[in-house]
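Just one protein chain is left out here, and the rest sit where they should.
On to chain A.
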Amino acid sequence: MHGYYGTYLTVVVLFAIGAAIVGGAFLANRALRPHRPTPEKLTTYECGVDPVGEGWAQSYVRYYVFAYLYVVFAVDAVFLFPWATVFSAKGYGYVTLGEMFVFLAFIAAGLAYAWKKGVLGWV
């Protein structure tokens, strides 16, 4: 175990040991348990009740819009924090302040668009 790639060998060995433990447990289980399947035993377990309907169900993904809108604020914050630490320093000043508000206005345009399109109301 020398050099840069040698250190990765430790990781690989660790993975191998982990895989051996999990695989060994399953193998031991299989070797020891009895195996007598019936159709009832092979159905999906649903709290002991007979399963109803299909495995595929359609669900209404309602949160993705809020995930998008969150990105608007996240991008805001990413630029606001570093700006806040320097804007009062020497040589910056009102122009810097104004530039940030221009940037915020651009971001706010996205929010205004979402609001106008009725995205913000909870259905």
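The rule is short, and it goes like this: contacts are C-beta pairs under 8 Å (C-beta built on N, C-alpha and C of every residue); 3 or more make two chains touch, one makes a residue touch a chain; residues count from 1.
Criterion: contacts and distances are computed from a predicted model.
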Protein name (UniProt record) of the chain left out of view, among "Phosphate transport system permease protein", "ABC transporter ATP-binding protein", "2-oxoglutarate synthase" or "NADH-quinone oxidoreductase subunit N" | "NADH-quinone oxidoreductase subunit N"
Identify the residue among A:Arg36, A:Arg62 or A:Lys117 that touches the chain left out of the display.
-> A:Lys117
Residues on chain A facing the left-out chain by the touch rule are 91-92, 106, 109, 112-113, 116-117
